[in-house]
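To start, the structure under review is shown below, and the notes come after it.
Omission of a single protein chain aside, the complex is shown with its protein chains in their original locations.
Order of writing sets the labels: A and B. Residues in every chain begin at 1.
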Amino acid sequence: MSPSTTERDGGPAVPDDGAQPLLGFGEVRTCLIQNLAGLSPSASVALMQLTPGSPVSKVDRPTRRVVSPEQVTGVDCRLHVAREGRGRAIGTVLSHAVVTNGRILQGTAHVALTSATAKERREWRHYLRQPGVIEVLGSPNPHNVMDGYLTDVSPARGLDLASISDRIIGEVQQSNRLDHTTALRTGTAVVRWAATLAPQPPQAKPTVGITKSDVPNFHVIRLNGSPEDLPLLIRFCEEFALHEWLLTTVQDVIVPRAETDIARDRDPLDSLLFALNELAPLWMPPTHLGPDMKALWEAMESRTHYSRLFERQTARIRDLRDQVKIRPPRRY
Amino acid sequence: MLIFATSDKGGTGRSVTGCNMAYRRALQGEAVAYLDFDFGSPTAGAIFDVPEAERGVDASGLHSYFTRHTESQQLDTALHSDSDTLRDLPRISGAGRLVLLPGDKDGGEFSISADMPARCAQLFLRLDREFDLCVVDLSAGRSYAVDLVLEATARPELAALTSRWLVFHRWTKQHILAAHGLVFGERGLLKAGERRGHDPQRLNNSVRYVRTAVVDLCVDQESVTRPAQGAWLRAYDQKLREQADKLRMGRARLAGQIPFDPMLQWSEQVIDDSDVSGLKIANQATVQAFEDLAAKLSDERFWEGL
Partner (left out) sequence: MTAVDVSYNEMTESARVAAVPLGHLSVETGRLYLEDFADGDRKITHQLEQVAPWLEAATKRTRKRFGRNARISTCFLVDDYSPSGAVDDQPKPSEVVDIVTTAADQAGFKIDYLAREAGCAVAYERPYSGPRDQSALADIVAGLIVEEAAVGANGSRPPTAQTGWLSNGERSPAVSVAMDAPQWEPPEEFGKYRHSVFVDIELWSLDHYQQSAKRQYSCSLLSAVWQLLRLGLLRDAGDAVAKPYRFGAGEGFPDLWQQLPSITQLTPDAAPFAAYQALSVLPPHFRAAEHAAEIIVDHLRFDKTVLKQTADRARDETNAVTLPDNPAGRLSHLFFNDVHVALND
């Protein structure tokens, strides 16, 4: 992939000692910003200024996307390894927040795993020099490490990216720059992902597999790529999470609620218009980000048909809106 | 909306009333969260008949959320309860979800560390993003939990949320006095709130009372057999009303009156109309009282300043 698909240089660094990452892990949470109105561009930038003095990055098209500087959290913990013993992970996790169109908030925690450069824990400043890299002691099999991470529960037995991504959401939502008014009651969606990273032949494309968990609003993604693909994979998972949240919100929250409201003679127009005006324009698959992203996205689409499903839901919302306009509910 | 349910003493039926009130709101189509903040003895799991949370859960309850920084479990009662009433909730057209945030087994009270009020506010904000109504069941009497939520709700990020208090008490002279002390006393809610930055006047305006286990003289004809007994009861009821009026706990501040129901005395559970009409084990008046209390929660005229 080309480096131009990244927005920032905040992706996990290649470690100093030249060890290539074997795995990339991450978790993305997506929810609505707790503010009555959508945030202006400058308000979004101010909200994402989580680290004073570090630049916030901003892209205006096709949707306005504002990304906070990376936050760094130190860890030294057991890894939850499937099928075999344990491993120990030492290093730092990166996390950032993303605001899309002043409405949607995402919290992402991510990390690249490499083999340890020493048998023991090293000085802290060694790990600070490679933010976002975790060294794994005890050389467990990478596939077992990956399965262990993806199947870990709450509270986490191993590396807890869930708490880190949850914390960044909580901190942003608590900001005094927001009015803390809930514009639409919806859930928070979680996407947990893991990527195996290995040098790929030149023509090879990254691959993706998505599993919907039986836990509501929880998806698991497995990816494949070369170590340099990691920023692209992180972005893909964020985009998938955003679109998945949009689809779920429209399909499972807005449409059923509007149907009930109509059946019970209550006015559903507010949430219908919210969906049409605020959410529908956010459906913008990230295929413009380069051929690899396009390939990944289209592979995902060909299985899930998300775009078609979303279109169908928005059509349904327009129908409901027209129906309400023609025959307003009695309590309207 | 946040509803804080508290009581002066144990045994007032606060939790069983709170759970039924939450259920009625879910029936009306709201997404409802029930938070068991009775850290010492979590009981909501038993009332909702959630076996894994009967005396609190093993891990990731609200106690651990504060003391061990774990995520708090959210148990959808439709999936986790053994109660037919709750399992059937999703099949009722237009009904919302009723989710329990259980306490921890062996939780116990804890002292409040510096970061807990912010963490508590974070929890309330997060739930407000997802739920129309959050019922926070506080333990009886003065507790750290009360201090914690008073401190959290005084924080600026919760200013936009509607917070209301329900004080449960039995309909006796002693319980009225105790409930009065819980709100107005030297170590009461208003004084404690003021110390944490609440305006006591505004806080008082957000407090309403629920009288429980009230003997309804019209309904309970069978239990009142002698005329002298009836006359005495009516006179005493009148005296209690006067006492409540004097203590600013009168009709204008009365959110609900839950009749004495033998079934709920023995089995604290969520009841629905089938328990009244089909099995006839509960009284219609009880269900109606839950329904009325649930309706009062969002009756803005009732909650306007007095």
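By our rule, contacts are C-beta pairs under 8 Å (C-beta built on N, C-alpha and C of every residue); 3 or more make two chains touch, one makes a residue touch a chain.
Since we're looking at a predicted model, the values are computed, not measured.
Although it is not drawn here, the omitted chain touches the following shown chains in the complete assembly: A, B.
Of the candidate positions A:23, A:93 or A:262, contact with the hidden chain is made by A:93.
Checked against the full complex, the one of A:156, A:184, A:284 or A:299 touching the unshown chain is A:156.
When the missing chain is restored to the complex, the residue among A:288, A:312 or A:327 that touches it is A:288. Annotation for subunit B: contacts to the undisplayed chain at residues 68-70, 111, 114-115, 156, 197. Across the interface with the omitted chain, subunit A contributes residues 2, 4-9, 13, 51-59, 72-78, 90, 92-93, 109, 121, 123-125, 128-129, 131, 155-156, 158-161, 163-164, 167, 288-290.
The definition used in the following text is that only the chains that are shown with their structure count from here on.
A straight line joining the Cα centres of subunit A and subunit B is 37 Å long. Those residues of subunit B that touch subunit A in the complex are listed here as 29, 31, 59-60, 64, 68-71, 73, 93-94, 118, 121-122, 125-126, 128-132, 156-161. Taken together, the subunit A residues at the contact with subunit B in this complex read 31-32, 34, 154-155, 162-163, 166, 170, 173-176, 178-182, 185-188, 257, 260, 263-264.
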